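Missing here: one protein chain of the complex. Every other protein chain is in place.
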Amino acid sequence: MVLLIQYTLIFSAVLILVALGGMFSERSGIINLGLEGIMVFGAMAGAMVMVLLPSDASRFTIIALTLLAAAVAGMLSSLLIAVACINFKADQTLIGTALNMLATASATVIIKGFNTARSGGTDFSAKLDYVRGHNAFMFNIGSLQLSWFIVVAAVLLVVAIIFFYKTKLALRIRACGEHPQAADSVGINVYAMRYIGVLMSGFLGGLGGIIYIAAANSTWHFDYGVAGAGFLALAVMIFGQWKPERIAWSAVLFALFRSLSNVYMGIGFLHALPISGTVYNMFPYIVSLIVLAFTSQNSRAPKAEGVPYDKGAR
Amino acid sequence: GSSSNDSASDATATTEEGAADAAASDKKIAMITDSGDITDMSFNQTTYEASKAFAEKNGVDFQYYKPTEDSDDARIASFENAVTDGYNVIIVPGYLFAGMIAQCAADYPNVTIIALDCSQGDFEGAGMTELPENVCSFTYQEELAGYMAGYAAVKEGYKKLGFLGGMAVPAVIRYGFGFVQGCNDAAVELGNASDVEVNYVYGGQFYGDDAITAQMDTWYSNGTEVVFACGGGIYTSACEAATKVDGKVIGVDVDQAGTIENAYGVEGLCITSAMKGLAATVDATLTDLFAGNWSNYAGKIENLGIVSGTDPSLNYVQLPTDTWTMTNFTVDDYKALVASLNDGTIKVSNSTDAMPSTEITVKEFDNIH
Amino acid sequence: MEDYVIEMLHITKEFPGIIANDDITLQLKRGEIHALLGENGAGKSTLMSVLFGLYTPEKGVIKKDGKEVKINNPNDATDLGIGMVHQHFMLVDIFTVLDNIILGSEPSKFGFLTKAEARKKVMDLSNKYNLKVDPDALIEDITVGMQQRVEILKMLYRDNDILIFDEPTAVLTPQEIDELMKIMKDLAAEGKSILFITHKLNEIMEVADRCSILRKGKYIGTVDVANTTKEELSSMMVGRNVKFAVDKVEAQPKEEVLKVENVCVKSKLHSNDSVHNVSFNVRAGEIVCIAGIDGNGQTEFVGALTGLDDISSGKITLCGEDITKKSIRYKNTHGMSHIPEDRHKHGLVLDYSLEENMILQRYFEPEFSKHGIIKKADMRKYSDRLTKAFDVRSGQGAKTIVRSMSGGNQQKAIVAREMDRQHELLIAVQPTRGLDVGAIEYIHKEIVKERDNGKAILLVSLELDEVMNLSDRILVMYEGEIVGEVDPKTTTLQELGLYMSGAKRDDRKEAK
Partner (left out) sequence: MEKTSFIKRPAVQTLLASILCAILGIVLGYIILCFMNAEHAGEGMAAILTNFFKYRIASTNTLMKYMGSFLVKSVPVILCAEAILFAYKAGLFNIGVAGQYTVGIIAALYTSLALGWSWPLCLLATIAAGALWGFIAGCFKAFFNVNEVIAGIMLNWIGLYICNIILGGEKCMNQSKSETYEISDLNPSGLLPGFLQDVFGGNQYMTIAIPITVIVAIIILVVLNKTTFGYELKATGHNKEAAKYSGMNAKRNIILTLVISGGIAGMAAGLYYLTGVEHFKIASSVPGMGFNGIAVAFLGGLHPIGAIIAGLFVEYITLGGQYLNTNYYNPQVADLMISIIIYLCGFVLFFRTILNRPGKVKVNANAEPDNTANKAEEKEV
């Protein structure tokens, strides 16, 4: 049971952050299919920092620098989306997909180069070990193992909710995702708002990436990318109807069922059921589909998302 | 570097001479990876490192080839690519290469192929009953290594054990079934078979991730004391979970104690490893080949296991004695075990068809992925 | 020297295939209401968009208070005190009224919105100018009239003193138009200068001081409204005289074409029916009009009639056949033509070309397809014939993407298509919304011709002029019910107004 909570927390932290990232981007009008790629970049940078920090680095330093690196890398990679889709009006679907491919391919090449250089040619794997960094994030409450990652995610969720509903900037971002011409006509810089939206998705996606690889693992093979986690986050975002608090609930629901598939054999009665593990694996997806069928009737995407904004012939 | 034109003519040049008495300088070594990369922390990596070390030592050209996908077609493409580049000694690790060998070996009689892990059965499955002269293959009695690891662990006093395989491929299955047999025999000898329990699962991949870690967490938190992590990089998930509750792991293929302890900073995390002598085989075979002794191997499939009852370090399957940490089961006990395995007192089944029947409890889990 | 706040001198703006503004000069005096008149596609909206910084002209200069200024974007325009109510409202649907008004000039503290302050300022303005709005309602839930008030409040909230209204009345009810006229006069009296685009000459005569006329992208002239007549304005605009009254002979109704019995439609917003027990009939050779203030169930009723919305009970008979449960396709092919209220939502596929839109309901007919393959040459021929007959103007002919056409021409394309289709009944909802007088005259003539050809016509209109001029019988709809039937020849606007506001109703239950 403890394990179920633990894994649900980890996985919902990832989904919440990345889905919130997707939400801010889409709310500003840019469909972000590249979340998967952003996660990979964030994860890679964070892991590299954990590997590179001197062994006497304090716990605080490790935590702060890792998170910082992941967030910055996420934002830098999201710039690839921003420049192409905002300035050059590239197709958002294409760019998102390209970013995903680019992320896995370049992470593989970069980490291989990184390892080769560091080991003097004996290690050329696309894998990083960061046990020390991973351990720095962990703490226990009773038998429940928690990590600073989860705390960070929880804090960011609260911040995101307040930001989304209470600030001037968020109001403007949302206007750009619904009706950019209207925003433009009242003097809001649509391009800037969309940049902010996309960069926020980079920030949150990068953090989501490092949590994905480091909250439950202390080794990661970058040639495997993040195995669809970014797309799941996208699904959670739609599930949450582009609203932060709903995204949180959707993420928890999804994470709960997904964790169940990982730890059900530790829960006596579930293990005793004549249901195969693969069926448990399918559960989160089936449950989501069913819930969606009941909740989607009034769901609506930001109206202007996916449409490049062009100020006119200027 | 050589352009493709040169390599093509190189290949023809070698073809004209006899393979057996070719001078060492004419030989160029290549390896082809199977579904994994050369960094899989498993047989691809071991083979790569051993071949490369040999090539460097002897100043021979060496390169590896990675097929674009996991299919015979792609493996054949890599093979022909390597041959066109002028490589005439090709090392291929993994039973998956049986198909490629069946289709290519006869067409390239002057290319020497050293296969690892391809058994008679694999070749027959690919439609080849007899190996041509330019091919040899080595298989290992992983079941013996697994047996020794399981036997040692139970004798050491562990009662709740686990087996975490990578993918359910024959070598992994042999390790696993051997492990179960070893645990069982030791428990029967100790008389505590009813107390001993083995959890048994395949991860479905050769690397760890959070789903596998979660499964390991449930095992360890439910009392599992030691897990035999058997398959490439999958040990990371076992180690991850083990460190949280002071659990232990058993390594595979090579002595992993050092790597694991370094990585996780926990002393004694890896109590032993079920090793097989892949690197030694590669080195020995290449040395013989270059010394002109290919005829020892030509067309043969060698099943490598225990060759010495007295000096375990000569065997192709062993436990590491240099980093021995077990106290109840000592090196001497180990030597005695090897002797009985050698003289046939103990028999270990190498069948991969069904889980061996045991007196201990074996709990099989569904594949994680 | 005149006191001009804004001068637009020699403005030229081109689009592919068309010069939307060709050397146009427009001068706006301080405190005046200056009307801008021109046919559909004459370039009025384009000119105003140039002034508001949405388009950059190829040639020409803009002066504010005699000094040359560069207006590169709406921000620059706002800084110069220029505000605009767009023909196509610039409101965010899912935001509240308040959020829409403050958007872009939000009061805030440390980045957090201070809505209380904003609310006070907005409500003060709302009271001062008598612009009633509910600050917490969502835009998508309020009437068009209220949306218009929101747009005006947006300008006032920003302290703009040059106000551009691009066809603000096209979508308003008569009552709302009166209100707006009054508001505009008040604003002008306060010293604000107003540019006002409309196709309705009455409105120009009522509020404007001066009027500039454009025709096909060219400047024709500016006149003082006090010294001119509607006839003169319209002839300047179209280049000929326009008749305002519809020429028609007495209707000769024949057999019943449409029969509606006790139709009810459930409301999406509240628990009451939005259409309740509506019954009437339309005969061949007559124009029956449903009049009423916007939001009294007309849209829902037409939705139910045409099949766009679900009907909850009742029966609809077309040419003697019960079509209540029939599909839209069936209705389309069995005698029903429909000019929809919302041309962008329903009437057109904006990203299709003009020719493709012309066969929207007919692409599968043998005339346009064979074995499932569209006959492109026939499509082109057909489209060319219709656009010629109905004078639909577009940049690149049949291939023009409809999105780039002016609204008036889009409407004409729909009218052409629906009139030409094989039908017994024509349902025309706001058929002339946003059209210039020339086009209105033409469409009205066509509708009457339809009637005289023995077609049944159901007209749904908010414009009382149109209602009175065109129809042979008027049914008034109020809160989802038909509350009265009047004869346009014997009734007065006042009486109609009483029915429409719910102050008077016939007991029709027994009648018929």
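Labels for the chains are A, B and C, by order of writing; each one numbers its residues from 1.
Rule of thumb we're sticking to: contacts are C-beta pairs under 8 Å (C-beta built on N, C-alpha and C of every residue); 3 or more make two chains touch, one makes a residue touch a chain.
The structure presented is a predicted model; accordingly, all values stated were derived computationally and were not measured.
Among the chains on display, the ones the left-out chain touches in the entire complex are A, B, C. If you put the hidden chain back, the residue from C:347, C:438 or C:484 that touches it is C:347. When you scan C:205, C:308, C:464 or C:498 for touch with the missing chain, the hit is C:308. Interface note: of B:68, B:287 or B:303, the residue touching the hidden chain in the full complex is B:68. Screening C:21, C:298 or C:410 against the full complex identifies C:410 as the residue touching the chain left out.
Interface with the hidden chain, as seen from chain B, comprises residues 1, 3-5, 8, 11, 35, 62-71, 73, 77-78, 80-81, 84, 95-96, 121-122, 125, 167-170, 204-205, 209, 211, 352, 367, 369.
Seen across the whole complex, the unshown chain contacts chain C at 15-16, 45-46, 48-49, 54-55, 86-89, 91, 93, 144, 147, 166-167, 170-171, 306, 308, 327-333, 338, 340-352, 356, 360-361, 363-364, 369, 372-374, 376, 403-408, 410, 433-434. Within chain A, the residues in touch with the undisplayed chain are 80, 84-85, 88-91, 93-95, 97-102, 104-106, 108-109, 112-113, 124, 126, 179-181, 184, 223-224, 227-228, 231-232, 234-235, 238-239, 241, 276, 278-279, 281-282, 285-286, 288-289, 292-294, 296-301, 303, 305, 307, 309-313.
Definition applied: only the chains that are shown with their structure count from here on.
The distance from the centre of chain B to the centre of chain C, each centre being the mean of the chain's C-alpha atoms, comes to 78 Å. For chain B, no residue reaches two or more other chains under the stated contact definition. Of all residues in chain A, none touches two or more other chains. Those residues of chain A lying in contact with chain B across their complex are 2-3, 6-7, 10-11, 123-127, 129, 131-132, 145, 215-219, 221, 223-224, 227, 259, 261-263, 265-266, 276-278. The part of chain B that touches chain A in the complex is made up of residues 37-39, 41, 207-211, 213-215, 217-219, 221-222, 233, 236-237, 239-240, 244, 263-265, 365-368. Of all residues in chain C, only 52, 54-56, 72-75, 78, 84, 86, 90-95, 99-100, 103-106, 108, 111-113, 154, 158 touch chain A in the complex they form.
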